[in-house]
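What follows is one structure encoded as structure tokens, with my remarks underneath.
Shown here: the complex without one of its protein chains, the others still in place.
Presenting chain A:
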Amino acid sequence: MGTVFSFDVRGGEPRAVREALQDAVAGLHRADALFSTYREDSEVSRLARGELPVARCAPEVAEVLELAAEAERVSEGWFSTRYRGSLDPTGIVKGWSAERAARLLAAVDGVCGVSVNGGGDVQLLGAPEPQRPWRVGVADPLRPGGLAAVISTAGVDELSVATSGTAERGAHIVDPRTGRPAVTDLVAVTVVGPRLTWVDCWATAAFAMGSRAGLAWLESLPDVEGLLITAGDEVRCTGGLAARLG
């Protein structure tokens, strides 16, 4: 996937946690081998070339394609799995695989908290300590060194935070209608919700929509909050975001 995952696991017997971590990392490598569009021999590359039917792919491929179709439907086409006309589910795979890794780790006996950060998108489960929630800083794209907000898991058992933006990688979000870099007044969109699989897709879609449509759309989704920052340094939030700040 060309990115890096970091794990923070609290509680549990060290050996069992280490083994689960190995499984989680193996799962990420497997996802990369199945889904990478940079690898000619990945199942998704072969699927895109018509060499392999979905039915003969690994079960994860059908699962991810189904999730991606759902994301495309909910986002009214703003999240898309096609890039320059060919199949490219990359946009959903990172969030999906990070969430899957987090759940695998949380299933270990005695584990009370898991944080998995996949290239800046975070899935949090449980809590790091009995009286302390997980706290996630949201990088401020316009103020070097600043955090735009701090999101807390206080009061909820699972939460994820995903940010889409132009800050560091330049324009990499494509408008599915034009195939060109998205024309948007936003520099970053952070979306907060229970599952990283969805939240990551919603951040991408809202970014491409722009601040006005993006905010209205995020507001319409249940259990989802958003923080949008425009190039003019305006910050717009969904109504329920305040409850998630900490």
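In this section, contacts are C-beta pairs under 8 Å (C-beta built on N, C-alpha and C of every residue); 3 or more make two chains touch, one makes a residue touch a chain; residues count from 1.
Here is the rule we go by: contacts and distances are computed from a predicted model.
Set against the options "Heterodisulfide reductase", "1,2-phenylacetyl-CoA epoxidase subunit A", "Osmoprotectant transport system permease protein" or "FMN-binding protein", the UniProt name belonging to the omitted chain is "FMN-binding protein".
Across A:Val161, A:Val224 or A:Leu241, the residue that sits in touch with the chain not pictured is A:Val161. In the complete assembly, the contact with the undisplayed chain comes from A:Arg135, out of A:Arg82, A:Arg103 or A:Arg135. Here the missing chain is touched by one residue of A:Ala16, A:Ala62, A:Ala107 or A:Val150, and it is A:Val150.
Screening A:Ser97, A:Asn117, A:Thr184 or A:Ser211 against the full complex identifies A:Asn117 as the residue touching the chain left out. Although one chain is not drawn, its touching partners on chain A can still be listed: residues 2-4, 6, 8, 115, 117, 119-122, 128, 132, 134-139, 141, 144-147, 150-151, 161-163, 165, 167-170, 188, 190.
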